[in-house]
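Structure first, commentary second.
A single protein chain has been removed from this complex, and every other one stays in its place.
Just so it is clear, A, B and C label the chains in written order, and each chain counts residues from 1 on its own.
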Amino acid sequence: MTSQAAATAIPDVQGSPDDRHIAIDKVGVKDVKHPFKLRTPEGGEIATVATISMYVSLPHHQKGTHMSRFMEVLGQHKDALRPDEVGAIAQEIRERLGACEAHLEIRFPYFITKHAPVTGAVGLLDCEAGFEVTATPTGVEMSMSVRAPATSLCPCSKEISARGAHNQRCDIEAQVWTTESIWIEELVEILESVASCPVYPVLKRADEKFVTEAAFDNPKFVEDTVRDLAMRLDKDDRIFKYRITSENYESIHNHNAYAEIAREKGN
Amino acid sequence: MTSQAAATAIPDVQGSPDDRHIAIDKVGVKDVKHPFKLRTPEGGEIATVATISMYVSLPHHQKGTHMSRFMEVLGQHKDALRPDEVGAIAQEIRERLGACEAHLEIRFPYFITKHAPVTGAVGLLDCEAGFEVTATPTGVEMSMSVRAPATSLCPCSKEISARGAHNQRCDIEAQVWTTESIWIEELVEILESVASCPVYPVLKRADEKFVTEAAFDNPKFVEDTVRDLAMRLDKDDRIFKYRITSENYESIHNHNAYAEIAREKGN
Amino acid sequence: MTSQAAATAIPDVQGSPDDRHIAIDKVGVKDVKHPFKLRTPEGGEIATVATISMYVSLPHHQKGTHMSRFMEVLGQHKDALRPDEVGAIAQEIRERLGACEAHLEIRFPYFITKHAPVTGAVGLLDCEAGFEVTATPTGVEMSMSVRAPATSLCPCSKEISARGAHNQRCDIEAQVWTTESIWIEELVEILESVASCPVYPVLKRADEKFVTEAAFDNPKFVEDTVRDLAMRLDKDDRIFKYRITSENYESIHNHNAYAEIAREKGN
Partner (left out) sequence: MTSQAAATAIPDVQGSPDDRHIAIDKVGVKDVKHPFKLRTPEGGEIATVATISMYVSLPHHQKGTHMSRFMEVLGQHKDALRPDEVGAIAQEIRERLGACEAHLEIRFPYFITKHAPVTGAVGLLDCEAGFEVTATPTGVEMSMSVRAPATSLCPCSKEISARGAHNQRCDIEAQVWTTESIWIEELVEILESVASCPVYPVLKRADEKFVTEAAFDNPKFVEDTVRDLAMRLDKDDRIFKYRITSENYESIHNHNAYAEIAREKGN
């Protein structure tokens, strides 16, 4: 008897009927770590590690889903998963699991090559990016998220103080629904453009002078950051829906300032 | 000149007008730690530490909110905040900030006195609970969340194996919208009742035998846990809306099994 | 048969002999959450939630320790554990477990009432504190840790820039071994005194002006922070050993600056 035959002989508890008449919105595997590989605009490649959750809807009459199939689909990409496969994988999971809907959530660190603003000293800046996908019989809906670190400098502190101004690292995030794909690098640039100043991996003294003065000359409340970002995304016709946030790790408090705007265009 | 007068003379940058015509959904302070005190059903009190986020909506014409006022309102409760003050605080924040809406999110560890099932050995079980509040001119909407640890034992593993069955700690969570307040203790009991077995802080050998056999006799898929919980909440007339999840820290994998149901009754 | 008798009849697997001839340095329970209550210098009380780990050494000839006894000892303090009980509990665990050594590690958030520097606006600042205890047949050795948030402003950025200076939140921590007990409040004050400026829960505009200028007038590298702290602790005769660190959440980078000094006086 082959192991396949042995497996067949084993009772399928998950496949048995269920009479509680309760459908489940999402069931599956959460927080799986997996290699993830993305092309860069320059034609290179970035290899990273994604945290992946995969769910399906379960109809009221079915006792359980088959958890191992999620991992089998992922296991077919054991060298690395790629963004252009994400939609197809959501559909494959939907079909392999016999489900009406499938959801994928993928998050990963991503690296941007940054040159210091004056000396050009080079290094990698780590951001965080992700995809969310919903697959249904009629197609796939997908959004991309990018979270970039930056500097925020307080307009009030600058205005009222005789010298200096408090400033701090902030994390700016945009989740966007688009009609065509956008490079992570492009979205990071947009996020950085609405901060007081970008942050950099390597800064020599001439660069540190530059970013200190640049941030001082460009103060932004957390409210300004999300508003300026909303204006940028409002003008971008590729984006029809977005949710944006900024979180400032205030240097004068032990708590964070936070702002959020969600918008669906045409509404 | 008093310091109050000095403060008055300082320009109010946040209060200046804004012409970007972009309203902000939520702006405020995030992840503030603060003492929190709750009454217990026995008439005692549990002191804990909450993580609190407080936001308001900001109209398009106002440049910034006044972050310090959130903390001032909280500072008036510096000995400890209580659940029955949460709604009033949301309204106070809404009014002090001149906002249309205010949101509060509060999470805290909570302790349940548990007696071991056979020997009665006593100890404290830590759960996690929370409140979410939205205040508007017409009133306050509030939900309570409770997350309890428990044991889940896999029905498939039990059915197909000659001996044993894989089991693991799981976290079961319910967010409920209710017509009257419910004790955290009561909701924890409901959550534990749909697991394979509760977990305990202290278990002597006679207790360990009991819980091992109890879990083995009561296998539950993550799907069963959320379905049985949905049935319990469906029958409870005090609850008109809920969102429930369970996450199993699978003992045979390095990833978690997860299920989720959200329901609004009358829909 | 009483449940006690039933328990006695159950085999004691942990108590059986072991012939691998390998002693275990530490065995016990990790990351237990438990209420913790501390007196304040003003005669009040602060209730918080501790994360506690409790270990004993295990001789080579004993198969296992009795995990439930750790939790039983803790369960006797179910209203709340107190700092002055920590040493006695370590000894009690050592004796109940029949061990040569017992170790306790306790960490908890702690709250300091802070008044804004100009307006006096009041609020609670959350720090983190802890105790580490080792009990042996000859006595108890104990250290206290306090970690306080503060502001650091970069001397290089200030010196080289035409205007402004980058600054950020930092976390300064001291673990101290002392000949007499020191209030957490006192240690927090020492930690804050070596930063560019303390942080505050509530700052009105006059206060924000004050702290912005104070930090600008008092720039500190992460190296300065730990050195100035070392000088303070070197002069304090109650402290015979310390380990101090500072971590700056750099506002111009996405990584942190860090410095550390450990010292045992008389060496």
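Please note the rule applied: a residue touches a chain if its C-beta (ideal position, glycine included) is under 8 Å from a C-beta of that chain, and two chains touch if they have at least 3 such contacts.
Predicted model only: the values in this text are computed from it and were never measured.
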Residue touching the undisplayed chain, where the options are C:77, C:227 or C:241: C:227
Sole contact to the chain not displayed, among A:23, A:100 or A:121: A:121
Chain A residues that touch the omitted chain in the full complex: 3-4, 6-7, 10, 12, 32-35, 37, 46-49, 68, 71-72, 74-75, 78, 80, 109, 111, 113, 118-124, 126, 201-206, 209
Touch residues of chain B, complete complex, unshown partner: 125-126, 149, 151, 153-154, 156-158, 160-169, 197, 199-201, 203, 205, 208-209, 211-213, 215-217, 249-255
Chain C, residues in touch with the chain not shown (by the definition above): 10-11, 13-14, 18, 20, 22-33, 53, 55, 58, 63-65, 67, 71, 155-156, 159-160, 221-224, 226-228, 230-231, 247, 253-262
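As a convention for this text, only the chains that are shown with their structure count from here on.
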Copies chain B and chain A - interface residue numbers shared by over half, same or different: same
Distance between chain centroids, defined by C-alpha means - chain B, chain C (Å): 27
Distance between chain centroids, defined by C-alpha means - chain A, chain C (Å): 35
Chain centre separation in whole Å, for chain B relative to chain A (CA means): 25
Where chain A touches two or more other chains at once, by residue number: 156, 160, 253-255
